[in-house]
Each structure stands twice: as C-alpha cells, then as structure tokens.
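Apart from one protein chain that is not included, each protein chain of the complex appears where it belongs.
And now, chain A:
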Amino acid sequence: MSPRLEAAPPVGRHALSRRAIFKGSALLGGGLVLGALMPRVTKTWAQAAGTPPPIEPPSAFLRIDEDGLVTMIIPSTEMGQGIYTAEAALLAEELDVGLERVSLVAAPPDEKLYANALIGMQMTGGSTSIRAWFLPLRRTGAAARQMLIEAAAGSWGVPPGECITSNGSVSHAASGRMAGYGELAAAAMALPVPSAITLKATDQFRLIGKSLKRLDTPDKVRGKTVYGIDVRLPGMKIGTVASCPVFGGKLKSVDEAAALAVPGVSHVLKLDDAVAVVGDHMWAAIQGMQAAAPVWDGGAFKDMSMEVLVGSMAKAAQSDGLVAHDQNDAPGAYGKAATKLEATYQLPFLSHAPMEPINCTVQVKDGVCDVWVGTQVPTRARMLAAKGAGLAEDKVTIHNYLIGGGFGRRLEAEYVGQTAAFARQVDFPIKLVWSREQDIQHDTYRPYYYDQLRAGLDGQGRIVSWQHKVTGASVYNSYMGGWPADKVDPDAVEGAVETPYAFPAQRVDYVRWDPAPMPISWWRGVGPAHNVFVVESFMDELAHAAKQDPVAFRLPLLEKDPRAKAVLQLLADKSGWSSAAPAGVGRGLSLQLAFGSYVGLVIEASVGEGGLIRVHKATMAIDCGFVVNPDTVRAQMEGGLIFGLTAAMYGQITIEGGRVQQNNFNDYRMMRIDEAPVIDIHVVASEAEPGGIGETGTTAAFPALANAVFAATGKRLRKLPLSPVDLGAA
C-alpha cells in the first residue's frame, strides 16, 4: 500500500488510519488473469460449503486495536445495496462484537484474499455477494473469536472450553476473570489460525437476520460521504473528457489555443480517441471543452444506424447458431402440436446512467500511480490503470470509494485506464469527471437482443414444445477479451435455459451477433433481465392462447419445484389475483428463478390517452432463502423494480450516424416519484441457502408490466421499451 496520499474515509463510528490498517501487510501482489476467470456463478453456496476452503488468517478481514475497536476490511464494494452492513454483520456475528464498535474500509486489490468465490475474481456483481461471503466471513469471525479465547485462556491458565465471549470481551466464570478483545488482540493474532471452528446455529444469531441499521447511511444524509467524484488532493486539477462520438473513431484535431484562453484552463491532453481539458474547476473544463471544439474522424462505424444494425441482426437470426440446450426433440414435438405459436421479441441497447457520473482521479509521479475511484473490480481497475500509466501493476495503488450507483457500469474500468493515460502526461493529480452526455454516449451498453420463440400446445392447452433462439452480443467475449465462437455465451441464455418450468421438450439456441465497435457490458439483471422478459411474456401469450388463467396455466409446470410453486401461490393470494382488477386496470404476472432466488411479481397498470402507461401497484413475493438483513432485501426489491420499470417504459439507446442519439436525462428518461407505484413485498421465511436479490426486481419488472399492459389493452408489445406510440396507434 502507499499510504502517502489520501484514502477513502472509513465507514462507521471510529476510524483507524488507513496506514495503521494495512501497515506491513503483504496485501499486494497477485494479478488478474483474464480468460481463466468467470464473472458468473460457478458454485452454489451449498456446493462451496461441501468443500470449505482453508480458513484465511483473520487479519485479512479484521484488525482489533488496543481499545477493542474493530476495523473490518470489507471485500464487496458498497454501491447502495447495503453490503457493507451485511458483511460487517456476518463478521461481527461470529466474532461476537456489536456493530457500534466497528468501522469499515474497502478491501484493496488482492485476488488471493478477496476474490468472490462464486465468481472467481475480486468483483462485486451478479447478485453474488451474500451468496459468496455468507460462509467465509462467518468462518473468519469465528476463527478470530476462537483465537481471542485461546489467548485469554492461555494467560489465565484455564481451559479454553470454559471461556465465553460476549460483545467484545472474553470471560471465565469460575475464576471471575474478564478481558476485552483489545487487551487480547496482540496475543491472539500471534496464535496459529485454528484448523476447525464452530459456527453459530441460526437460532443463536443476534445480528444476522435482523433489520440492522445501515452503517453507511448517517453520513450520506448529511452530505458527508466522500464518493470518488468528491476526492480532493493537494495540487489536484479538475477536467472533463470528450471521446469520439462515433464508436471506434479517432481524434483529428482540437483547438488548444482557444481552450487555453478560457480562464482557469491549464492543460489540453490528448489520446488517440479522446481529449481532456483540465483546469482549476469543472466550469473551466466544461467551457474549455466547448472552446476546444474537437474534430473527429468517425471511421468505419460512422454511417451506422439502428435500421442497419437491427436488419443485420434479424438476418443473423435466420442462421442456426449454437445449441445451448436440447431436451426431448422440441422441434419434433412442435410439428405434432395442436396449437402453434411463434413470436419475435426485441430488446434495446440500454445505458446504466448511475447517478454519480463516471469519474476517476489519478496521479502518475515518480514511477508510481495512485488511483482514487469507486470500482466494483479493484484488480481489473489496477490492471487497466497500469496499462494506461505504462507501469507495472505493483506500482499502482487503488483507493476504492463508496459508489454513487453501479448497476454494472463500474464492473468496467476502461475509464480508469483512460484517466491514467491522460494523467501520465502531467505530474499532478487530475480528477476527470464526465458530463452526463459523455456518460450516456460512452457507456458500455446492455446489448440489443432479437429473440425468436416457438411453442406448441396440445388439445388440452398444455405446453408440449418450447423453443427459444437468442440472437445477440456476447458479453463474455467483450468482458473477458475473447470467447470462443463455437461456445455458447452462458450469460446470453441465462434465464432461457433454466426457467422455473418443467417443459416436456425444450430447446434453446444462440446466435452470436456483436455490434463492435459499440461497447457492451453487464447491466443490472444481466442475462435474466433479457430472457425472463421474453420467457414470461411468451408464457402469458400461451396462457391466453390456451384460454387459461396465467397462474393456473403455470402451476402444473411447477410440480417439481415446491419453492417456485409456493411463491406463485403466495403472490396470487397477496395480489388478489382472483378478484376483479379495478376498471381500466390490467394485472400482469411474472415468475422467475434467477440469482438463486424465486421472485413473483404482479403489476397493476393502466394505459391512458396517447398510450401513456401508468403503473399503480406492484405486489411481489420472494423466496431468497436465508435472509441476512430483511429491510435491505425489501429495499433492493423496491429499487430493483423501479430500475426495471424505468427501462421497460423509457429505456433505449439508439444509434444514428454511428453515434448514440441520447444525451442526458431529458431524452434518456428516468422514472420519477410521481410515476412510482405502491409496492407491496412478501418475503418467504426460509432456511435455504441465501440467494441473490440485487437484480431480481429489475428482471421481474419487464414482463410483468408488458403483461399488465396486455391485460389492460389487449395489445401485446413484443418490443421494449413499451412504447406509447405502439399503444396509442390502434
């Protein structure tokens, strides 16, 4: 670590200096090997529990100072999802301390210590944090507690088995002795890490399973939290960036003299495809960029339009592609079906538009590079910063900050590399803040998808064949820097292959079609946000074709999955599904198994004049297994749902002249408070392994709303966003 410059302030009630936390530690080293690592769940928690990993030295996650104050090194990045509080609770539960004695800091880049076991790299994403860390953090806390007991027992000359712990101290009843963790910490940390530990039974939990107050929110309501964009350093200058608006294009020229004539502007920095104007403050930078009026050479993509892009996808969709799943000859069963249905669904490119625009602060000086940034991927950020700065990775220090919204955007770190490439041209720290326009026009987009569905029903209206062909980009290919052309991208078909339903015959195909050089990436809900919309919309179409109620139509297909069935039944009950909807209001349903959690959603919506959709109410039933913080689960369901509804109603990025047409929140619309529905959430009590929740609400929103619009109007919209034009037109 390089403690000579400022670091992100810790979260919580007290603060050790960062220097104290990481002093002398060998936390550096270990590189990110792209290609060998999968940003996707590879093991479930139960599987991981079957072969428990060795217990890491607790010092990787815990520091206890002499006063008994505990600093926790939190492996997942806090971006609003409440993970700091949840992971602190996992450690504190088994360590047996109260959260009032705890402060939290972000883990530094270190794949060996902080890789998410379900993903295989140090990453916060894919709704995996609780699933990945539920056991390891508890085991760490328990190991530390055991070491503290051993230390106390050793100094008192009593059997460890007779000692107990309680809120930060060890005591021995028979001798009446007691010592705080602070007094014991030094001796405890010198002991060997135990090879076996005992975890608490769930009925002994004091913290896990409770709606604990979040540790990060008191500072946030007072404007005191420092996000990456708030970093201020001695000698720092502030700038803004413009990249070639046409993807893949280059910078031709820039009027440096005009930019430098703007008061406060000090530097104009150039890369092949981007320019940064830097000065005393953002206002100088913005005006300087206007004056600089960069001229671009658009290159090969410069005449690209939506029409050409989608036309080319539709053509690609006619090819055979790769077989992702093939069970019981679905095409054959389709041929013999009594009723046949076919439909094509289309989903747009989407931008993330996190509330905190993309920003990064870098200093490259004396052969070392310091980066201040909020990132979901510290090791990837370090690798790209090293590349940008032209230095070895061990010369780069990442100071990670709380994030003002990620949604997948901060799984990418290309802007870190770009900032470093600018910063190496000067010797002072530069903070580059993107305008919202730059943020929306140079995002890494959720890909466009073009999906063809085909299903057959028998004489009783039962599904006998289900076929789904996905055509779209490979996010794996883009994220990993390569994915074999003859291999199905697991993300592209996630939620298409594994549905909650036992189809008698099912086939899923995948045609890869990449929009390069347009950048694409993960977006909240990832594969399921695309496939659950398609599957659940088409299920609704089939239910209507079979003249059956959408709940009744699904139930027989859930016989083998009691949790799915229970969620659907709870949902039907709580949403008043069998009662008549209010006049003019349609009810739409969706059901999903995604991220290890079952979610059912009923949306009530109406369509007014001009095809304007109004969402009145949302009822959700969720079984996400064992719940660590019930209030956080609800908050994620609410927020995820609104994120999804926003995209379902308004979200689309379109290309014309090779560039993104949208600019800012005026034309990339967000749902606002006056449009947000009442949300009613029902969580199933469960001891099953924890499931993910951060993305589930988003995924559920699209089909439930589309199905509600159909129920209200009789119009089936197979293209997102649900357009008032399509609805008003007939």
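The definition used in the following text is that a contact is a pair of C-beta atoms (placed from the backbone, for glycine too) under 8 Å apart; a residue touches a chain by one contact, two chains touch by 3 or more; residues count from 1.
Basically, contacts and distances are computed from a predicted model.
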item	value
Hidden chain of the complex, named as in its UniProt record, picked from "Putative ABC transport system permease protein", "AAA+ ATPase domain-containing protein", "Isoquinoline 1-oxidoreductase, alpha subunit" or "NADPH-dependent 2,4-dienoyl-CoA reductase/sulfur reductase-like enzyme"	"Isoquinoline 1-oxidoreductase, alpha subunit"
Per the touch definition above, residue among A:355, A:516 or A:612 touching the missing chain	A:355
Residue in contact with the excluded chain [from A:153, A:679 or A:717]	A:679
Touching residue (missing chain; options A:10, A:245 or A:405)	A:405
Footprint left on chain A by the chain that the document does not show	79-82, 213-214, 216-218, 220-227, 229-230, 232, 238, 263, 280-283, 286, 353-357, 402-407, 433, 435-436, 631, 635, 638-643, 646, 664-666, 670-674, 676, 678-679
